[in-house]
Each structure stands twice: as C-alpha cells, then as structure tokens.
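The other protein chains are all here in position, but one chain of the complex has been omitted.
Then we have subunit A:
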C-alpha cells in the first residue's frame, strides 16, 4: 500500500517555504534540497548521532528487523526512508518524483507534527484522531516505532547540535524565529480568502 503522491499537501508555512524556494531564483537549491549526496550524508549523520545518543531505544527497535518506514512530510517535496534496525539501518531522503522503495508502513503528516512526534511533544493518538497523522501499512511496526520513540526523550537541538558553538545556535534560532514569523504571516494571508468564504456561507 502507498499514499497517493499527487495529493496536494495541507497549506502550511513549510509548504509555502518550499513553493517560494522553487520560484525564487536566488534560492534554486532549496526547492529540492534533499535529493543530492550532501543531503543523503546529512540524513545519515543525523541518524547515526541519534542512534549513538539513544542506544536503548534502538535496542527496543531491533525487533523490527529489516522493516522500513516511508516518512512523508506532507508539506515538503521530499520523503525519507527510515530503517531503524536490521543489517543496514539508516535514513535516506527520496526526492519528489523518484520511485518509492518498498516500506512496511507509511507515516504522513506536516513536518512540524512529525518533529513534535519524534520529540514526544505531542501524542500520536491525538494526531491520529484529528487526522493530522495518516498511517498505512504494518500497524504493529508503527506502534513499535511510536512507543519506542515516545519514551526516548529525543531533543533534536540538543542531540544534533551539541557540538555547534553557542553563538551559531543563537544566530540559527534568531534566523528561524524571523523566517517562521514571516511564513506564518504568509500562511494566514493565503488562508484568508477561504476563511472569508466560509464566514459568508455560515448562518
């Protein structure tokens, strides 16, 4: 089973960023940032670091064997193949339009929701109840992954950026805050016509 890749993702700041990156000439690489070897190497580095920092979690995931997951941030033009255990564990980016590799299950949600799930900041069932998270395939594998990750106390900034100088982190946070604010403004503006139309038809 697989999700339909032609479906439009929900309108979100991340999606707007992706669209903007595609149409703005000064940022031509951001539209397909994770398709190349650099992106593949970054993904694998991030995965390896998480595996080192959270060894007990990956021990719990050993029961998955060779089972892999297709992780689909619905507002990004890229997906990831995640194989937490087995003979070749890792995380690989797959650019939009590429042939999808076989996966035991697919998890589809906006990027922010997937990251919140990874860090245990949101409950997976709550995301599922509200349909922000779509799951297909091997539910047993999904539960093993979800329950192990939820108990892991993963904090991406701490886990992945531990070796970066404090000044770089401060600058990155400030830059992210500025861009995030701008994108939320754009998203609200983009939603506005729909909101007005809905308001008109409501009694």
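Note that contacts are C-beta pairs under 8 Å (C-beta built on N, C-alpha and C of every residue); 3 or more make two chains touch, one makes a residue touch a chain; residues count from 1.
Here is the rule we use: contacts and distances are computed from a predicted model.
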Would you mind picking the UniProt name of the chain not drawn here, from "CDP-Glycerol:Poly(Glycerophosphate) glycerophosphotransferase", "Permease family protein", "Ubiquinone biosynthesis protein UbiU" or "Cytochrome C oxidase subunit III"? "Ubiquinone biosynthesis protein UbiU"
Any idea which of A:48, A:66 or A:123 touches the chain not displayed? A:123
Name, in rising order, the residues on subunit A that touch the hidden chain in the full complex. 1, 3-4, 7, 60, 120-126, 128-131, 134-136, 139-148, 150-153
